[in-house]
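Only one protein chain is missing; all other protein chains are in place.
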Amino acid sequence: MNSPEIQFKNVNMAYKGKSGEDIVALDNVSFDIQEGEFISLLGPSGCGKTTSLRIIGDLLQPTSGEVLVRGLSPREIRLQRKYGIVFQSPVLYDWRTVRRNICLPMEIMKFSKKERTARIDKMLELVGLQDFGQKYPYELSGGMQQRVGIARALALDPEILLMDEPFSALDEFTREKLNEDLLNIWSQTKKTVIFVTHNIPEAVFLSDRVVVLSPHPGRVSAIVDINLPRPRENSVRETSEFYDYIVKIRGSFEGV
Amino acid sequence: MKEKMLNIIWPLGFGIAILLLWQVGFLHMIFGLKPYQLPVPTAIAITLSNNLGKALTDCVVTISGALIGMAFGSLIGFMIAAIATFFPKWGYGGMIVVSAFNAIPLVALSSIMNLWFSTGMSQKIGVVTVVCMAAMSMNAYKGLNSLKPFSVDLMHTVAASEWTIFTKLRLPNCLPNVFTALKINIATAIMAAMISEYFASSTSGLGFAIKDSLRKGEMAMGWSYIVVASLAGVILYGIIILVERNAIKWHASQK
Partner (left out) sequence: MSVERNDRIFVGIVWGIVIIGLWEVIAFLLQNVFQDPMAATKLPYLHVIIATFIQNAGALLGAGLVTFSRAAAGFLVGGIIGIILAVIMSLSKTVERIGLPYLIISQMIPILALAPIIFNIVKDMDSARIIIAAYITFFPVAINMLSGLKAVERDQKDLLYSVAASQVEIYYKLMFPFSMPYLFTGLKIAAPLAITASILVDMLGSSSGIGVKILYALYSNSSNIFWAAVLTSALMGISGYYLVVLGEKVLLPWNKTSSKKGGDNV
């Protein structure tokens, strides 16, 4: 219990830019994530937050440094199918209906048909899209599509949920609603969530801890514990503690 | 750098290997062909160099017909697209009619043109004009009308006239599509010119020459005309790409 679930140790990431120059995306980045924790990677564009997430998910390999998930490499965890991932855009398959989009990862993971149907029904209800199961993605609004993307990841009930700015393309009202919904879902499962965002209030509202990253090169400038009581509702946004955390995090950015 | 080298070496090596296999008769073996049916590359090259003068004369006839027809066709096609843009409701139907031209088999078209025109040259130009018209009008229409969101609104906020919108916004916006059409048209034009020569009463041009040499059983000669036609196509295509690079530097496809 005490050894962290995910260890990010002295990770460096560099690649060649368009005109051949070296770009340092991550400069000696280290942090730990505990099991069942909701952690946010927060920072402006270019701080390497998405890169870090993709390294944990084995979608990118670091130039140097070590990443351990439950003492194993990200690749081994991916092959054990422990990850669920939500992208910045919905990433739906145009040729599949909403139901079959949610179904896709479960097909790969060979869930039984009965299990799949049950989970899809549950997820559709959870994200409020019961009446849209048979629609194609082009028939849905952007916000609805994004909810399908989230439902698809949650349907797996993954042990580690990776979310890459899942709400950044949505309007503020929808975003706050989905923030609250996400916390509700998470409080029932208590799985580890790694949440990438550039929105400070969102990070404070959702997280147990916020890893603040600064850009050029990407490095950790602060790790802030958020000790707001749970369960949190939207009213917590109006408290002075909430406001203090925002001020504190805003003050911890370097070179922006 | 290494990547670029591989991009050249692999296809070049493959091409040379095929030519060699062709030369030593391996292709003949697999396909069960006799050398007189499929002449070897050196035979084609020798025949071509022996008849270069005649081949070039025929080439000039075909290519000039193709280019004139392409110029007419592209111009008419563009004008149709422009008119359809100014009158969207009726123009759209016109575009469908024009696109139907695209589906009329070339061969049928050249037979009709054969009736209408007395000389091989004018028949050829007629066929190429119709064929090029369709591709240009469809592409140009797409370019004139698929504008970025709000760009027309921006023009309206400064009370621009339809004509200003056309020249300042639609015209530059459709340039990439126009070049796409030109690239399609150059290949189609040469092909259409040659095919119309197969059937016309003409006595010169690559198409006629191929048919004539096949009739006389001179396969190597037929192949060397194909080589000339292909080279002409590649060169003209290259010229269009060069012009395109300089004309639409701002377009994403050029980066």
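We just call them A and B in the order they show up, numbering each chain from 1.
Going forward, a residue touches a chain if its C-beta (ideal position, glycine included) is under 8 Å from a C-beta of that chain, and two chains touch if they have at least 3 such contacts.
Everything numeric in this text was worked out from a predicted model, so none of it was measured.
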Residue among A:14, A:72 or A:91 that touches the chain left out of view:
A:91
Check each of B:33, B:154 or B:242 against the chain that is not shown and name the one that touches it.
B:33
Residue touching the undisplayed chain, where the options are A:49, A:78, A:147 or A:191:
A:78
Of the residues listed, B:128, B:144 or B:194, which one is in contact with the missing chain?
B:194
Looking at the whole complex, which of B:6, B:20 or B:52 touches the chain that is not displayed?
B:6
Which positions on subunit A touch the chain that was left off?
57-59, 78-81, 83-85, 87-89, 91, 93-96, 104-105, 107-109, 136-138, 156, 162
List the subunit B residues touching the unshown chain?
6-7, 10-11, 14-15, 33, 37-38, 88-90, 92-94, 96-97, 100, 102-108, 111-112, 114-116, 146, 180, 183, 186-187, 190-191, 194-195, 198-199, 206-207, 210-211, 214, 219, 222-223, 226, 229-230, 233-234, 236-237, 253
